[in-house]
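Every protein chain except one is present and positioned as in the full complex.
Entry: chain A
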Amino acid sequence: MKQVLKIVFVVLIALQACRTPFDPEIPSKEISFLVVEGYLDTEGKRSELKLSRTVPLDSSTSFSPEKNASVILSSQSGQQFQLQEEEPGIYVFERNVPEQDVYNLEIFLANGERFKSKPLKPILTPPIIDAGFQKDEEGVEVFVTTKGDENADDFLWTFEESWIYRPRIRTAYIYDSKIGTVRDRTAEEDISLCFKNESSPDILLETSSRFQDQVVFKQTITEIPTGDERIMERYSILISQKAIAQEDVAFWEILKKNTEDIGSIFSPLPSLIGGNISSVDNPNSPVIGQVSMGVVQEKRIYINRVDVSPWNYLDPQFNDCIISLEPVFTQFYASTFGSGFVLPTIPLMAGTTIVGYYVTDKRCADCTLYASPVKPEFWEDE
């Protein structure tokens, strides 16, 4: 046994699991199925029904709108409501309709194809009891709490996020070529305050009957890692809560599985996706989409950086952004600022007169390059 102990054990190992791009040849056979998406609000909130077509995988866009269709929602008690196409493929419904009725959706495409939904039964979504956030060492977790009831057991949450985006270097000055000099920026010309908006692709589902008294307590909506751009100053999230039927859950789960869970070591097989819409003329031709009706419950919360500090947001792409050490003097304003790539930042005073400006690159000071300067309508300042 001594000899065993004497052995110097050298292990050479380089195990690596890796992924490489995969581009199989898919028959070019055009695959174009109708896709229907929508949750129609019964309380008159503006809600959208999207009609589109599937596109090949290598297509540059993924939304191919189905235009000029006629979409009619009819109740079994005999009422009919026409949805209006406001943008290509987006049909808007904005009516207060009785929740106890059962509805059918009919779609007549411009090319004459006809589709219809299975009967739709509106579900009254219970309100969001609480929405909030908590911080831990990894970041901020946004959550909601709600309570299901006998009609509303399964929940689907979606959210839209908005936040203030600031450039690394702020400037209050602008070179005005009309007057040939630098002046203060007007509110419209402000490039130091922008807003970013994103709607989430995540599909969040939960069944309340899994929990005691059907209370879904502090359901995680999203997690923002510490230092993330979103809470560089002030962040807002609008959480929409929709109660859905069990068949809807099946659809969303397949959608979720087919998108999120494919390809890991133990991932399940992709599943066929269908929905509650079918073709009238050709019942076997695939249609994708699960349309629901009910009430959308929404809640918006804000998170300020001070609420979660220390946050330490730092975007490394701006680490080379500096304010020049040498000022640009008046006589060089036109040649320096005329192109627009260099911006004045801090004035150089000689007594009470401005004789020049310290400058920086436009990419370091102009947030409109990355975000929208328009404050969203809902935005509330602190």
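Criterion: contacts are C-beta pairs under 8 Å (C-beta built on N, C-alpha and C of every residue); 3 or more make two chains touch, one makes a residue touch a chain; residues count from 1.
Keep this in mind: contacts and distances are computed from a predicted model.
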UniProt name of the unshown chain, from "Sigma-70 family RNA polymerase sigma factor", "Universal stress protein", "TonB-dependent receptor-like protein" or "ABC transporter permease"?
-> "TonB-dependent receptor-like protein"
Out of A:N68, A:Q84, A:S177 or A:S271, point to the residue that touches the absent chain in the complete complex.
-> A:S271
Which of these touches the unseen chain: A:N68, A:Q82, A:S177 or A:S199?
-> A:S199
Quick one: say which of A:T20, A:Q317, A:Q331 or A:T352 touches the chain that got left out.
-> A:T20
By the document's definition of touch, the residue of A:S47, A:T158 or A:T336 touching the omitted chain is A:T158
Out of A:P56, A:P119, A:G180 or A:P376, only one touches the absent chain, namely A:P56
In the full complex, which bits of chain A touch the chain not displayed? Write them out.
-> 1-4, 7, 9-24, 26, 31-33, 35, 37, 50, 52-60, 62-63, 158, 199-201, 203, 209-212, 215, 217-218, 220, 250-255, 257-259, 262-274, 284, 286, 288-289
